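Heads up, one of the protein chains got dropped from this complex, but the rest are sitting where they should.
Read from first to last, the chains carry the letters A and B; within each, the first residue is number 1.
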Amino acid sequence: MLNIDHEKCTRCKVCIRNCPFGALSLVGGSLHVNELCTLCGACVNVCRFDALSIERKKASPEELARYKGVFVWAEQDEETSPRKPRKVVLELLGKGRELADKLGEELVAVVLAGPGEVDTEVYGENGADKVIVCRHELLDTYSTDGFTNVMCAVITSKKPAVVLYGATPHGRDFAPRVAARLHLGLTADCTGLEINADGQLVQTRPAFGGNIMASIITPFNRPQTSTVRPNVFPVPGKYIGSSIVEEIFPVTLNRAAIRTRVVERRYLDKESGVSIEDARVIVAGGRGCQKAANLELLQELAQKLGGVMAGSRAIVEQGWIPHTRQVGQSGTTVGPELYIAAGISGAIQHVVGMSSSKTVIAINKDPEAAIFKTADLGVVGDAVEIIPLLAAMIEEKASS
Amino acid sequence: MHEIYSKTAPEVDISQVKHIEGFETIQAEYSAYLSDESKLSAKPFDYLFFPKTEVELAAVVKFLNQQKVPFTVAGARTGLVGGCVPQEGALISLEYLDKILDVYRDETSGEWRIKAQTSVSLKNLDSMLRVKQIPTLEQSSDEAIRRHYSEFREDPDQYFYPPDPTEMSASLGGSVVTNASGARTYRFGPTRAWVRGMRVFLANGEYLDIPRGKYFSSPGGQFIVYNSKGGATPITVPDYPQPRTKSTTGFYAAPQMDLIDLFIGSEGVLGIVTSVDVALLRREDKVSIIQFMDSDEQAVTLADALRSEGRIQLDFLEFYSGNALDLLRRLQREEPSTVGMPPIPEDAQAALFIEMSFDPHQEDLDFSILEAVINSCGGSLERSWAGYESRELDRFKVFRHMVPETINGIIAERKKQYPGIHKLGTDMAVPDGHMREMWDLYRSRCEELQLEWCAFGHIGNNHIHVNILPRNLEELEKGMQLYEIFAQRAVELGGSVSAEHGIGKIKAKFLKYMFTSEQIGQMQRVKKALDPQGLLNPNDIFSVEVTA
Partner (left out) sequence: MKIVVCVKQVPEVTNVQVDPKTGTLIREGVKSILNPFCEYALDHAVRIKNSVPDVSITVVTMGPPQAKDVLIRSLELGADEGILITDRKFAGADTWATSLTLAEAIRTVVPDYELVLVGKQAIDGDTAQVGPEIAEILGLPQITYGVEVALTSTRRQVRVTQEVEKGYEVIEASLPALVTCSKGEVVRRAPSFKDVINARNKRIRVVSANDLHLPEEQLGLQGSYTQVVKVFPPPAKKSNLLLQNLEAADAAKEIFGFLKEKRFVE
């Protein structure tokens, strides 16, 4: 329950404005909480006087059983209109459908969006039973506080058994905040999910840079929450004729609750900003490319193959390419049809980020380079010499 | 004892040994064997052999001996003086003799030793010792070897092989026959100091097992080698004294010397070393420090001061001239990450690179003596970089090797315009007390001729590599003349013209600076006794003009 320390409370009303459920009010000059409270914790978080606290207990099996449904955070592609989900959301719906069927429960997509138009049909087509839509002008663009508050409200009110987030920058930004506020277990960057005989979610993820896999459960808390890597699970086939139930979830959100302010946006041009996450062909460079100028050779080859250029953490940290193009454990997980690794040694952290590529070609001077273990075709040699020759051959073929 | 008996290996059919015949085929398919790190080019030769065992090697040597075919022996081909680049006859590559044979504790000395075949690379040896995993011993069919190995594994301490001749892809055997040295020679001595035994095949195909401390020359300076047929070969040890510096020029000689020392540093002209026993040392935590100084002279002074301060024990003491630092600065401006270190301080005009024992967990670190010495020479410990984590030591090591690599890059670039250009790097050491004088000579002569140059290296052993970077052929010519002047002066001061890696073919001409023709004659008589037909590694040490 929500405890109010009336001695510490200054009646500043910040919590009242921030309660998504309208559960707080001033009654006779002191703060009062009513039965609408879901213990989402938004008020505790905004109180600057430590006047609010929530007592939480570990749930009993009976309590756990009251949590039902697999929820997927349907991250919106902010570039689209009407708003459509990112590809990873569809991947999660596919996996979520499997989990929901095993549990015999619903699969629900949760959309947080601004007042503009949202495509909700797509969730039904990809297996969801229901879509919960949370709309507010402050949700039009992402903010940690705004999304945390609303997600906490949805979870405390709907009590799902499982919540899945894409392990995208935003997903990894606010999922841990939601988990910390609601005292939930959260497993990061999962690459495998299944339901065991006890109905528990078994989450598998790489650790130690991918040298080892760990399976993790959350035995005493609900919901069980995970962030899941993009490009690990397939996008499901279309569910034809599935209808979707749409539920509007009322949102209370105050500008003051959002404590960060974007003062400048420096987006890279379209070309360098092109998403490597969804690319069909990637030509990636590593330290073996020797210098930044040589990356143009890779760029040219990528263009000829209808793909994009990317790179390893090593060259991103040297400033040769922007972070938006970093493949690997601390960058983006990619899953293209074709991945050409040029001068990349294949540190396990890199391999983890590209191992779901369908076809891999690696070029490296060092015959012992680890990247060769992952490659369908490995060539020992100098990428800087080989790549332009290859590009020329493709050019020749195209023009003949 | 000064008498030793050679043994024969079992017979094996020569046709079973992997070999390539004909220079054209070798050129087309085995081009790597036409040169080594020195980039010296081979002259046409007829056979390339790859013996997989000592028995096969014995058969090859016997065959070549019968046919009177001269033969050159190659290990990892990392030498800088063309020692293993054939000029005629045959080339025997020992690359398949690359197994660790045993790790054992010597009862008398208590030290751990490695017995290994000649082509084990120093790099592999080091990494196997780091993780204490040696697959060939684990899988050995010999129960005693497996027992030794598990005793070694159970020893809680870490061990390493102290000689560190910079080029870690070198082979162990190659480093023994060249008596290789490097930065750590400052504290641990050259390779010679760590060799405890060897097996060496002679030109007649028979072999000697020579443990250290068993065969010494007679008071008259003689060894006698008896072959399996009872024939006796007397060898008279030369009577010249060794220079008072580290040296790898010519044969080692001393009164009542150990036979093993004759073969160490002999550059393979007396026999083929197929396996060695070397001692290991307990590994200690280290710190690397790059101490920046205001001028080259200040750094030379500090080096002298550090060496003469008996209370400071450094593992190595290396020098970087101001113009060497400038080379790195230029590299850093172009691509900061390639150097892997923060920007070199603008006011640094020279640097000393030191490494010493350091326990990062010790509560009260007292380096006040070191600090006092540095301060007294005008330096400050605040103007230094230090690192002790293993990845930091690796990073510092890469930095240490960056100057020579950068120079090689520059020379390669200039070669495109002037194909005749090559690097001029000295390898001279002088006795203590003469470094400053030698430095002044290097500096004044290079500046006088307005050459592009820089210097770095083992100042702890008074052994700085001066590198001249000729910008055209005229400068190359001037540089080569300087080289001879430097070499003569080094010898006059009682030093050595080749302190680090032998003289092979490329530096063979310097032998006459250090030795009289009588002394060279003594060396050649040793060679003649052990290799009467002169088949082994022709033209190494004794260049054509000298032998003629």
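FYI, a residue touches a chain if its C-beta (ideal position, glycine included) is under 8 Å from a C-beta of that chain, and two chains touch if they have at least 3 such contacts.
Small disclaimer: the values here were computed from a predicted structure and weren't measured.
Asks: In the intact complex, which of the presented chains make contact with the chain not displayed?
Replies: In the entire complex, chains touched by the missing one are A, B.
Asks: Among B:213, B:231 or B:340, which residue is in contact with the omitted chain in the full complex?
Replies: Counting the whole complex, the residue in contact with the absent chain is B:340.
Asks: For the chain left out of this view, which of A:125, A:189 or A:300 touches it?
Replies: Looking across A:125, A:189 or A:300, the contact with the absent chain belongs to A:189.
Asks: Please identify which residue in A:105, A:145 or A:300 touches the non-displayed chain.
Replies: Of the listed residues, the one touching the omitted chain is A:145.
Asks: Could you list which residues of chain A touch the chain missing from the display?
Replies: On the side of chain A, residues 44-48, 144-145, 148, 168-169, 172-177, 179-181, 183-189, 202, 206-221, 259-268, 273, 275, 281, 305, 317-319, 322-324, 329-330, 337-338, 347-349, 359, 361, 363, 367, 372-382, 385-387, 389-390, 392-394, 397-398 touch the unshown chain.
Asks: Mind pulling the chain B residues that touch the left-out chain?
Replies: 130-133, 287, 289-291, 336-337, 339-342, 360-365, 367, 380-392, 395
Methods note: only the chains that are shown with their structure count from here on.
Asks: Rounded to the nearest whole Å, what is the centre-to-centre distance of chain A and chain B, using the mean of the C-alpha atoms as each centre?
Replies: Going by mean C-alpha positions, chain A sits 56 Å from chain B.
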